[in-house]
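Below are the structure tokens for one structure; questions will follow.
All protein chains but one are shown in place.
Presenting chain A:
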Amino acid sequence: MVAINVLLLFPLAVALAIFLVKNDAARSMLVRIGAVITALLTLVVVGIFFKDGIRLSSSIEEIDLIIVVVEVIIAAYIITLGIRSKRYVISIFSFLQTAAMLVFEFGFKEGITVETAIVFDKLTAIMILVIGLVGSLICIYAVGYMKDYHNHHKEYKERKSFFFSILFLFLSAMFGIVLSNNLMWMYFCWEITTLCSFLLIGYTQTEEAKNNALKALVINLGGGVAFAAAIIFIGMNYHTLELSVLIQMKPDAVLMIPVFLLSIAALTKSAQLPFSSWLLGAMVAPTPTSALLHSATMVKAGVYLIIRLAPLLGPTSVGRIVTLGGGVTFLTCSLMAISQSDAKKILAYSTLANLGLIVICASAGTQESLWAAILLIIFHAVSKSLLFISVGSAEHQIGNRNVENMDLLMGVSRKLAFYMMIGIAGMFLAPFGMLVSKWVAMKALIDSKNVIIVIILAYGSAATLFYWAKWMGKLVSKVNMGHKNHHELSLDEELPITILAFLVVISCFTFPLVSRFALEPYLTEVYKKTALIPIETSDIKLMLCMLSMLILLPISFIPVYKNDKRRKVPIYMAGENTGDNQTFYGAMGVKQKVEMRNWYMEEFFGADKLTFLSNVLCTAILVMGIILLIGGLA
């Protein structure tokens, strides 16, 4: 009990302290210590409660009151913000949800008692580990990154105190979301994360940043409206505010209405089509923000909610609608990623696609598919945060973040290139995590008769392979060895990158254990039916065998061929190589630089065309869902 409160409040206290400290060195130290303690607290809490879990009731009325007060303050801030920036939708959304919640709180909540406000089960434990460990590593990384960032970008006002304190506030809110069983509390934390993401995206205060921040705010507030509506609907009709009670109800046509609303809220937060534009816009923020939004926090809140709702989604038509929406997102975002050359954009599209995959798995709602969904969250969080922060550092090392220029990286910082490759391998290659989950997902989807989705998976996986492999290709090709390294990797950056790289590998070795001790008990409890690991033991052995083979690979980076007797020759350029492998004799004997570019296939996978089409398609799918609900067919 105490431990959980500490876990919730500690990041909050750190946030406050950082906000007040203005000395740079002291603040950096504070961030580091705060992050380390948060990570340790996470481990302690999970250590204490993992085995039996815990359900806490809350008899303190004051908490609800504090929440209401804070909500009103936030709403007042957002409403004035909307009016000042002439985005009246923001004001309207904020006003609507806050007013509705206030009326509900003081007019209708009487008589609804919340038995258990906080639930800590195996799923919560996994989420807390992901948020706490990955989140605090990103915070540490941010210390090193932001220093470089402001050296590179003198034009932005330095607001690091603000930045770091929002990071910690974000972690606290995320802990709140995954611990709350009381929907009102969850909604409160939900809105806090919306606000935090708005503030983080707008950090640089350029026109673009402001616009994108407002876009994120609009979309997520829209989701918030749906969330609020769902809570009020549940409260009025079922006289409960507990998530655990909700998911044990019989899925009939009426119950599907709040479930649909909650799903909409989850889809906006997870940036699924047609609500995805905010996450792509969030790239303008400094890299630690993106790393946090994409891996441990924010988008994971959405899929977490869908996983909680999974028993209600399953084979119902709302479930099918959500699955289909996730499927379209997965496919089109994987295709669009091919046409991108900006590393952060590729990562953003891949996040959308992977979240689509998680949404598919969660909303398919069978034991096996849920197994895949939860594992995907873990694997995706570690791999994606590793990739984001290594791209951030690479940007500082080679001057930009275009994948086309990453062929320099091997010469500039071998270590960074290597860790980046681990991250990429983690995203799509065989014995690594994402693929394991994708594999189980396929099986689960066939078993639950989602043929169309399985076909979508087959195409999407092929596209995924293309864009990751060509990026990896750039990393292994080593050109222009003369490039000078501008920066040494600071320890603040190197340490989180190294740890995350190890986590990617370790998570792949240990997934059978995670399955055995966390996923199987959790799924057994939720479905009241013994869950088994969906992969055959012989396959797991083979996969671990493959993984071990891959681990031996770095041998290629150790120069074992030093004593190689082989004759080195210049590369073939139709006989016109000038001898340095960089240039050739062109017409009139002029030296021409060789440039090798990857394929982007704009005409097939150009983002403009596909974005429009896929947004239309996904909107149509959601509208279909609404029609089904109104018709009472759900």
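Heads up, the rule we're going with is that contacts are C-beta pairs under 8 Å (C-beta built on N, C-alpha and C of every residue); 3 or more make two chains touch, one makes a residue touch a chain; residues count from 1.
FYI, contacts and distances are computed from a predicted model.
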| item | value |
| --- | --- |
| The complex's invisible chain, by UniProt name, from "Ech hydrogenase subunit EchB", "Sulfur carrier protein ThiS", "Potassium-transporting ATPase potassium-binding subunit" or "ABC transporter permease" | "Ech hydrogenase subunit EchB" |
| Residue of A:2, A:569 or A:588 touching the missing chain in the full complex | A:569 |
| Among A:506, A:549, A:616 or A:630, the residue in touch with the chain that has been omitted | A:549 |
| Touching the absent chain when the full complex is considered, from A:95, A:439 or A:502 | A:439 |
| From A:26, A:40, A:83 or A:430, residue that would touch the chain that is not displayed | A:430 |
| Chain A residues that touch the omitted chain in the full complex | 407, 429-431, 435, 439, 442-443, 446, 449, 451-452, 454-455, 457-459, 461-463, 465-466, 469-470, 472-474, 476-479, 536, 538-539, 542-543, 546, 549, 553, 556, 559, 561, 564, 566-574, 581, 594, 596, 598-599, 603-604 |
